[in-house]
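All protein chains but one are shown at their positions in the complex.
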Amino acid sequence: MKEIDFTRIAKIVNELEESYSDRVGVNLTGEEMIPRRDEIIAVTEKLLEIIFPGYQRSFEGAGTAALLIDIQSELSNQICRAMRRREKSTCKCASCSASCSDNGDCGHAVYKLLEQLPEIREITKLDVAAAFAGDPAAANYDEIILSYPGLKAITIQRMAHVLYLEKVPLIPRMMTEYAHTQTGIDIHPGAAIGKGVFIDHGTGVVVGETARIGDNVRIYQGVTLGAVHFPKDACGMLIKGNRRHPTIGNNVTIYSGASVLGDITIGDNSVIGGNVWLTESLPEGTKVTATPPENRRKQMQ
Amino acid sequence: MKEIDFTRIAKIVNELEESYSDRVGVNLTGEEMIPRRDEIIAVTEKLLEIIFPGYQRSFEGAGTAALLIDIQSELSNQICRAMRRREKSTCKCASCSASCSDNGDCGHAVYKLLEQLPEIREITKLDVAAAFAGDPAAANYDEIILSYPGLKAITIQRMAHVLYLEKVPLIPRMMTEYAHTQTGIDIHPGAAIGKGVFIDHGTGVVVGETARIGDNVRIYQGVTLGAVHFPKDACGMLIKGNRRHPTIGNNVTIYSGASVLGDITIGDNSVIGGNVWLTESLPEGTKVTATPPENRRKQMQ
Amino acid sequence: MKEIDFTRIAKIVNELEESYSDRVGVNLTGEEMIPRRDEIIAVTEKLLEIIFPGYQRSFEGAGTAALLIDIQSELSNQICRAMRRREKSTCKCASCSASCSDNGDCGHAVYKLLEQLPEIREITKLDVAAAFAGDPAAANYDEIILSYPGLKAITIQRMAHVLYLEKVPLIPRMMTEYAHTQTGIDIHPGAAIGKGVFIDHGTGVVVGETARIGDNVRIYQGVTLGAVHFPKDACGMLIKGNRRHPTIGNNVTIYSGASVLGDITIGDNSVIGGNVWLTESLPEGTKVTATPPENRRKQMQ
Amino acid sequence: MKEIDFTRIAKIVNELEESYSDRVGVNLTGEEMIPRRDEIIAVTEKLLEIIFPGYQRSFEGAGTAALLIDIQSELSNQICRAMRRREKSTCKCASCSASCSDNGDCGHAVYKLLEQLPEIREITKLDVAAAFAGDPAAANYDEIILSYPGLKAITIQRMAHVLYLEKVPLIPRMMTEYAHTQTGIDIHPGAAIGKGVFIDHGTGVVVGETARIGDNVRIYQGVTLGAVHFPKDACGMLIKGNRRHPTIGNNVTIYSGASVLGDITIGDNSVIGGNVWLTESLPEGTKVTATPPENRRKQMQ
Amino acid sequence: MKEIDFTRIAKIVNELEESYSDRVGVNLTGEEMIPRRDEIIAVTEKLLEIIFPGYQRSFEGAGTAALLIDIQSELSNQICRAMRRREKSTCKCASCSASCSDNGDCGHAVYKLLEQLPEIREITKLDVAAAFAGDPAAANYDEIILSYPGLKAITIQRMAHVLYLEKVPLIPRMMTEYAHTQTGIDIHPGAAIGKGVFIDHGTGVVVGETARIGDNVRIYQGVTLGAVHFPKDACGMLIKGNRRHPTIGNNVTIYSGASVLGDITIGDNSVIGGNVWLTESLPEGTKVTATPPENRRKQMQ
Partner (left out) sequence: MKEIDFTRIAKIVNELEESYSDRVGVNLTGEEMIPRRDEIIAVTEKLLEIIFPGYQRSFEGAGTAALLIDIQSELSNQICRAMRRREKSTCKCASCSASCSDNGDCGHAVYKLLEQLPEIREITKLDVAAAFAGDPAAANYDEIILSYPGLKAITIQRMAHVLYLEKVPLIPRMMTEYAHTQTGIDIHPGAAIGKGVFIDHGTGVVVGETARIGDNVRIYQGVTLGAVHFPKDACGMLIKGNRRHPTIGNNVTIYSGASVLGDITIGDNSVIGGNVWLTESLPEGTKVTATPPENRRKQMQ
């Protein structure tokens, strides 16, 4: 039979199954469950609908409650999966394999998040205003809400950050990675971000796990708020979770391509120029520009 | 009842509704309508189908007319929403709340766009040829059309630019932001782009609202054609709409990571090297390279 | 009739059709078929499901065989289209216009790919381990598999590379461009990538067609492994396919924003600092850092 | 241009639009809105999910509240459309054109329905038990819930009947017509149906608007509970809404193909044989069988 | 390998392929194409949208032209498939394998249909009025358009009939069978149906290919307008296409379950009672009722 070569296929299946059975951690072939990426994305979009009502589809009054309960139900299911995956036997959601009818513990973090949504909305209004004040191309608030990637990335991160603080596994990062995919802006859910923050264009921006960003900060494309060293423990394993990223003060502007690295502090009202490479703290009100490389010009024939 | 805590949910709904009622502009909770992102994306993909027939799905002869009329109908509905949102009472589409049966004014810009499609196609052919001529990895035209992000970003921008010139609100930027999401290339719909332009790889490219790009220009990833200062008016508000981005001549190449900033002019046939930081005009035929930072090497133990 | 202006539409259709008929290669208006982007994406996601079973949806035992046969069937159809498009009359798939019942030749490359999946999985396990060992923010393997863009981009490229070596037209690049769209990481399917490779954050990374990357290499966002010159033949046409990208040794780390350009060799165990611009080979064990541009600071008023 | 004949199309569009403009009531070309069939079906399926939890998809605890609020929101929107269509200016939902934020009046009937769901569930349990007791082919309750059309048709009608009593326009009939499409059983939403009712096979069953069916009634395929005359008023118009269908007592069985017509009463515990044609009332405990037509047999050559 | 038994599967595939290769006509394994059921359904729903604008989704002015062109394009493709299947080499659509760019011949029937839509709409208005006048349960026109199966079945048949008269193969019957599936009403596309016709409830109604129905006819559920004998030719094959079904005059009412069989004529203004079995013509103004079978009653203990 020429159409499909069952012998070849069977051999590949056998080899794959052997590969699946060693359980080094890149397969989930038994009954374990893991948060589903498509569900996380769906919930994230619903959360954005709460924050920006009417911008994705026409607003319906009673819809807010329905959306919240929907989010509560779906997100706690996913958290349940994430927690159960981490803790297996110790999960308090006894029945969360198929359905999660008592999602007490799993639901806790969701309520925390839902309860912060009104405050996040207030902060987000400041973000929108900051974008309008900071970009001559921004015609009005609508345009910012509908098409500015920085606003989307920050808003998603603000919500993921609440879950991060509640020590929800896996899901906060899945949320910010969704934002990364959509915007090219990669903000770790651990970062603490102030009010009225504006990231313009944003592609290539990286903000590390322990970074802190003050109020009214403006950041351009390609900026990294990263780490310099990764200390290891006695066994040569990376020490995880320690502070290793910068703290940015209020009213700071960081132009495109700048790298601000390590556990340093940038004082309030500072300005960091394009392509600056900075590994030391700056006092308040400092303006730093990179000496541009001397451009060599020649006239072409 | 442990499953859902209605008291908590009700409290959150109340707070959100309070937040929704202040109308600072990040909510659309009444009857206003706004262009829908999913519709704009759908129309944009249909426009690409007109430009590259047969590349998304098999070409059907009569399909061109059907596609055009479809676009005419859907896009003018969305424009109607955008115009109504901006002007509210002054919109000429009397009945555009639910249906836009007399979309005269709204439809005008769509016809402008449709009528330029044949010309955009001719220019796009030059873009494809430029990509083929400029990239040794490009095996043939098909590959460029099917998988080069620069071509997609530029083509979408060319169409959004027509609507921008017609002063359609919101939608041109939604179109280019869709391209940005897909490609990492952020070209403002206001930019004027010549023929035979090729953006390779493209991630991180930013082209500002008042930038002008000549014919046969080649641009690599991470290039910014940006602004330097944002002048403010007497009240401290940004002045919007003034010229603040560079003009790039014909046959210019700009290598990766270069920043070309401000209302300057790069003469024809110039070459701007990787990572160059440029805030001054260049005469025709200039080649500029950044003095590379002296690399400090040491042999590791 | 004010609603739709048939005269205008008819005129545009005529012009478009004229534009379609010149056949310079940006239209497929006859019977030709071309690989479909949505199918390529679907197959790519199924291949990822084979590599990371259970991470997209719950794993089902018998599903592996079904998935493989599905991939075999769909991917060989698409390859058939790609080959037929390239070779037209010389395609061995006699009947591949509507159905590809004898996809002998087209199916060959698919079997090659399927047969390498177990080995790719073993390499991928090393990639996951490398990410865990290299990123303090990585909490566990699950997080890496679910949300690290570098892993996704590299894994897709590994599979596209098998098809590239089999000289399958169009499709390998469509696969890596899908990864580019999702991750901002643009690795040409021609690149040869070793084991245990980790790309962190990744936005803006570009890896050229003839690049070679050793084992245990770590790469950060914005790194380019690119070309310097594109030699042309006597007729002024680019010479395609020649070696023009770097070879990176084992255990090399390349920090963010570095550009490594040309057919050079970076010795094993080297470290290339952030923003380094490198166009010459490095011996084994070299550490290179860019002299940072002297930052000029001033205290703002 | 041979592909599409714009002249012909334009002529047809003109004629259609003329036909649309006379407003005799088979077009909705202005801003009016009408309940949407797809929404009504979706809500109906969600209501069934409340009644038979876990039979359509896996049951999730918190899901009940989310489903109820969803139904409340969507169904009151549709009712709002239906009421507004009927009453136009008198609708109390001031803002229900685009969104129905104050759906007080429209929401009232939905609450009525939701509040009866627990009771409908109790009645439905009796229906299931009646099917099990009445059909030797029924293996267990699951089979009845998953695959008995009579149960589906009756349960949908019970819910539509609540809305009918609340004088909701259009929607009750759309719900029962959905059941008709799915099952071939056409029960008017006005009919009053007792507990423990079982319709077997069901195709062709018709139950009229003013019919009343007692408890524990069993009905087979092709049974009509219909009207005989339709009295007209002085102007020759049908008098609408008067009683014209039978009242069936408790514990009655009606075999396939029987027609029970007019405002008659069938006493408790009666049995109506197959194909019986009945236009007169029956006292309690009557068994009626049609004299079968004398079958004429002949032996064929 | 226990998961999938490739030997068994391979054996079944072999047997199926053998079964596929005999070409007795229940397989299409080569390149032939056949009209696609899902496309026919989609086109049918679009045609209904033209007839009842605004009842399925909100009406958009320019949408009529777009819908018509859409229908023209899709339906002529399907007709092209149907004709090509029938005639193979003789089809005038030279290139209709993959795309049907010159669908002259195939498109002809579509134009015929489109051009009759305005007239069909006028007739349909009479059908709606007839339903309102004939059913005391009909509250208003909206209810009839939204939820009366008879109207849907007749309207689809009217459109299929135009294609039937144009001798389009396969598709007319696929359209009426779609109506049959939705409504339980099976009207052959060959039947000729007058104006103001109303089928109430409708389940089980059968109307044969050569039946003719006059104006203002009312028909109830379970009515058959069928044939009695099927004459065969000399070879014992059925003679196809001859007249064999009844002609129903104007203003006739046929009550539920009646069978009217053979090439007979029912005069104007006649009434045929429930369950009547009729194989002979009736003069104008005849009322026929079946002697009801004597019902045998007994009092049950």
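Lettered A, B, C, D and E in written order, each chain numbered from 1.
Note that in this section contacts are C-beta pairs under 8 Å (C-beta built on N, C-alpha and C of every residue); 3 or more make two chains touch, one makes a residue touch a chain.
Small disclaimer: the values here were computed from a predicted structure and weren't measured.
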item	value
From C:S19, C:S76, C:S256 or C:S270, residue that would touch the chain that is not displayed	C:S76
Contact partner of the left-out chain, one of D:L68, D:I156, D:I213 or D:L261	D:L68
Residue among E:G54, E:P136, E:G150 or E:G204 touching the omitted chain	E:G204
Options E:E115, E:E177, E:D215 or E:D263, residue touching the unrepresented chain	E:E177
Interface residues of chain E (partner: the chain not displayed)	2-5, 8-13, 15-20, 24-30, 32-37, 85-86, 169-170, 173-174, 176-177, 180-181, 184, 186, 188, 190, 203-204, 206, 208-209, 222, 224, 226-227, 230, 237-242, 244, 257, 259, 261, 269-271, 275-278, 282-283, 285-293
Interface with the undisplayed chain - residues on chain C	58-63, 65-66, 69-70, 72-73, 76-77, 98-103, 107
Residue ranges of chain B at the interface with the undisplayed chain	1, 3-4, 6-7, 9-10, 13-14, 17
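Going forward, only the chains that are shown with their structure count from here on.
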item	value
Between chain A and chain E, centroid-to-centroid distance (C-alpha), Å	56
Rounded Å distance between chain A and chain D, as computed from the means of their C-alpha atoms	49
Chain D residues counted as touching two or more neighbouring chains	3-4, 6, 9-10, 13, 17, 29-30, 33, 61-62, 65-66, 98-99, 101
